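Note that one protein chain of the assembly has been removed; the remaining protein chains are unaltered in position.
This part shows subunit A:
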Amino acid sequence: MTGGLPVSVSGLCVTGAGGRVLLSVSSLALPPGALVGVRGPSGAGKSTLLYALAGLIAARGRVCWGDTDIMPLSAEKRARFRAGNIGMIFQDFLLFEELGAGDNAALSALFLPRAQRRELRARADARLSALGLGNHAGRSVASFSGGERQRVAIARAMASGAPVLLADEPTASLDRGTADRLTADLIGLVRGNGTTLVVVTHDARLIDRMDRVLTIADGALVSDEAAPHGLE
């Protein structure tokens, strides 16, 4: 168990070109280890919330992970914060096709201090094994199926032992059966580690496995409720 981080958001406002408000969240608090789904129509601002939580987007307000408000930090300090605390997963995996599964999962080792590289690689291997890819670490991901690729991406996101996992449509590129198996593995892994998970998704089955569900519409948080377990 690595344990998750709590997050508290207040007065968050992301504006786009011409000052148009893309997202506005007045207040939001998530406990450590919470599994939180974010749903809403396309273009509502779900991914923008995710990027704001990751400190990848310029915004006003406060986003506090534990004791750290990442908003006033410089881009470089935010990157350092992400390296230690936040893992990210994307819809189309974003793997380096030319590298093996193990190298992709341990990508962060390339920029870590030498002393920490071995530990990260070991953790990446352990995550791959936990996700059923232990025997395929050396294989190039170019030969992997969509489900296998997303597993490699999950291993990469969790290789640093980050207490927070942010996922953007992790099952959208997968068929139903693969998506369900991936969901089960992902949730098993984050629950086992106590990781805080925020996942943006249209996938009702994935939403169904969350502790809380946020609904975003027109750039605003319109509902924050406990997951309707058993829905659909």
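Assorted remarks:
As a convention for this text, a contact is a pair of C-beta atoms (placed from the backbone, for glycine too) under 8 Å apart; a residue touches a chain by one contact, two chains touch by 3 or more; residues count from 1.
Here, contacts and distances are computed from a predicted model.
A chain of this complex does not appear here, and its UniProt-recorded name among "SDR family mycofactocin-dependent oxidoreductase", "Cytochrome C", "Putative ABC transport system permease protein" or "3-hydroxybutyryl-CoA dehydrogenase" is "Putative ABC transport system permease protein".
Contact with the chain not shown here comes from a single listed residue; of A:28, A:107 or A:187, that residue is A:107.
Contact with the chain not shown here comes from a single listed residue; of A:99, A:172, A:187 or A:220, that residue is A:99. Mapped onto subunit A, the interface with the missing chain covers residues 47, 51, 54, 56-57, 75-76, 79-84, 86-88, 90, 94, 96-99, 103, 107-111, 113-114, 117, 156, 160.
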